[in-house]
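== chain A ==
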Amino acid sequence: MSALSHFFAMGGYAGYVWPAYAVFFAVLIADSVAPRLRRRRILRDLRGRLARQTARERRSTSSTPAP
Partner candidate 1 sequence: MSAPLEHACAAMLRRDLTLAWRRRGDMALPVLYAVIVVVLFPFALGPDLALLQRIAGGLVLVTVLLAMLLALDGMFASDIEDGSLEQLVLAPQPLALMLGMKILAHWITTALPLIVIAPLLAGMLHLPAAAMPALLLALLLATPLLSLLGAVLVALTAGTRRSGMLLALMLLPLCVPVVIFAAGAVAAAQEGLPWFAPVAWLAAALILAVVLAPLACAAALRIALDS
Partner candidate 2 sequence: MAKWIPLWLHKLGSPPTFYRFAGAVRPWAMGLALLFGVIGLYGGLVLAPPDYQQGDAYRIIFIHVPSAWMSMFVYAVMGVSGFIALVWRMKLAEVVAMESAPIGAAFAFITLATGSLWGKPMWGTWWTWDARLTSELVLLFLYLGVIGLYHAFEDRRQGARAASFLAIIGVINVPIVHYSVVWWNTLHQGSTVNIFGHSKMPWDMLWPLLAMTLATKCYYAASLCRRARTDILALESGKDWVREIAQAEAAR
């Protein structure tokens, strides 16, 4: 038995130790990814709003001298 497989066997408790570490890292990664996605969404929404606003302004300035 190599040292590495001995390490992964965790003295027979591999079925408990490694899931525990997996939960730890999975939850923390989810916790750090969530705000990143939210930030991207907020900025995208904001850019969309700004684009709509400038488009509306351009339309109103181009249409006012016409009549």
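For anyone wondering why these and not others, all candidates are chains of the complex that A comes from, given by their letters.
Note that a residue touches a chain if its C-beta (ideal position, glycine included) is under 8 Å from a C-beta of that chain, and two chains touch if they have at least 3 such contacts; residues count from 1.
On a predicted model such as this, the values are computed, not experimentally measured, just so you know.
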Candidate touching chain A in this complex, from 1 or 2: 2
Over in the complex, which chain A residues touch candidate 2? Could you list them? 7, 10-13, 16-17, 19-21, 23-24, 27-28, 30-32, 34-36, 38-39, 42-43, 45-47, 50
